[in-house]
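Supplied in structure tokens, the structure appears directly below.
One protein chain omitted, others in place.
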Amino acid sequence: MHSTNYIVGFVAIMTTVVAIVLTALFLGLKERSDQNAAIFNKRAILSAVKDQLGDQDPKYMGDQEVLDVFSNQIQQISLDMSGAEVSTADIEALGYKGGQAEHIDMKKEKKKPEGERVLPLYVFDTGSDKIYIISVRGNGLWDEIWGNIALGSDLNTIVGAAFDHQGETPGLGAEIKDNPSFPNMFKGKKIYDENGKYHSVIGVKGGTTKEDFHKVDVISGATVTSDGVTEMMVRGVKYYEPYFNKIQSK
Amino acid sequence: MAENTVQETQVQAKPKEPLFGKKERKLLSDPLNDNNPITVQVLGVCSALAVTSLVYPSVVMSIAVVFVCAFSSLFTSLLRNSIPKQVRMIVQLVIIATLVTIVELVLKGFNYPIYKQLSVYIGLIITNCIVMGRLEAFAMANKPWRSFLDGVGNGLGYGAILIIVAFFREVFGKGTLFAGSPLEWNIIGPNNEIVSYTINTAAEGSWLGWYSNNGLMVMPAAAMFLIGIFIWIQRSYNKKLIDIS
Partner (left out) sequence: MELFNIFLKAAFIENLVLSYFLGMCSYLAVSKSVKTAFGLGLAVIFVLGITMPINWVINEFLLGEGGIFGTDLTFLRFILFIAVIASMVQLVEMIVEKYSPALYNSLGIFLPLITVNCAILGGSLFMVSREYNFGESVAFGLGGGFGWFLAVIAIAAIREKIRYSNVPPALRGLGMAFILTGLMGIAFMALMGIDPSALTAGK
């Protein structure tokens, strides 16, 4: 049996050693991991405009290329729920370091009451045209799901979409991310009908055609995830309506 | 399947003959069959089920477990005479948790997408009973080098089951292999070249067009069935493992 002093000493030394080793490693890798996280997020946003990037697939683009495209072609705007732009300082005051739209944590925003949320908007400049990328977030079967939706310059036609999830079942719910034909179905769909009525895009079971502008097929066997996508498309896209009305009336 | 892997590791182990006597080799090969952590010792099942829906995360997970298992055994064994008995468990857990945190930080720094994918399951390596179980049963009573080998062996035995289960689940459940990695191989999954306005769920346009993915395989429950079947096969060949109770 060891004495109490010995135990206390042993634990103290061990704690110190462990703390030093981990802190050193953490600080050493911090820059890398922060940058990784930022690139991961940027890549996800660029995935929504995959077609407009030419033959580059964001999935296989190098880290530097992602950063370049993002800084050269994308303008970031933060909005509040009334459609007014929020300044960098105000976003930082909400606790998002950096203050750009990309720093907004959608997960935290989703927990706030609807009226108080801030929204990220990315305007992608193709050279000849402007594409608006919006972010939506909802609930899947196991955990949250989210997506970036790219709208053409008419602010009505969807030109691209990319979805991701926290922990949906591979082969079922996770197909929203893994199966490229799922986001592909959203291309060419429309948010408003010809009378200007808001529909967004909803998932339906079986047999939609190219002309069903507000409907896409759901993934069979993943009803809850698909319902989540529908819910988030109907609710999330609507958030941006005030801002879109504003720029269209200009 | 388990027999094959045993032979492979023995072949790999041979060139380093001086450090690998007969006993040392047994430490490496035993956990792969006779004393497999999952199917015989029933340790570390949790993560075996959660991450095995795809092969790639399972491989990363196995590497992480081999690393944690080997080095925690090594350190515990080095410290075995100076660890105070009363706080033994906490000391072991701190060693394991430190190594797991190292794994987490390294993954975060070098392979962020897989870090995202594994999320909480990296942390759960701490409570992977294999690591703790081997520390208690072996490393506390044996010399460092042998404890290290025991750790590697158990990590590999765990990894072997993990990857076999993941292989069946991914191929039959999703129709791909190594999805998410640079080696991604679409075996029977949908052909993404086909543009359609509906989802390609079955093997549309591929050489196995008649096959439809098995929805059961992607469920965590499928891992239970697969491990159950492995135990059945293993015990049919290896009669001494049969549970008499």
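Quick notes on this one:
In order of appearance the chains are A and B, and numbering begins at 1 in each one.
By definition in this document, contacts are C-beta pairs under 8 Å (C-beta built on N, C-alpha and C of every residue); 3 or more make two chains touch, one makes a residue touch a chain.
Model, not experiment: these values are computed from the prediction.
Displayed chains that the missing chain touches over the full complex: A, B (touch as defined at the top). Touch with the chain that is not drawn comes from one residue among B:L78, B:L93 or B:I163, which is B:L93.
Listed here are the subunit A residues that touch the chain not shown: 18-19, 22-23, 26, 107-108, 111, 141-143, 166, 223-224.
Where subunit B meets the chain that is not shown, the touching residues are 39, 42-47, 49-50, 89-90, 93-94, 96-98, 100-101, 104-105, 119-120, 123-124, 126-129, 132-133, 219-225, 227-229, 231-236, 242-243, 245.
We adopt the following convention: only the chains that are shown with their structure count from here on.
Here the CA centre of subunit A is 32 Å from the CA centre of subunit B.
Contacts from subunit B toward subunit A in the complex involve residues 53-54, 82-87, 90-91, 94, 98, 101-102, 105-106, 108-110, 112-113, 116, 119, 170, 173-175, 179, 190, 192, 194-201, 213, 215, 217-219. Contact residues of subunit A toward subunit B in the complex are 1-2, 6-7, 10-11, 14-15, 18, 21-22, 25-26, 29, 32-33, 36-37, 39-40, 166-167, 169-172, 175, 178-182, 184-185, 207-210, 217, 219-221.
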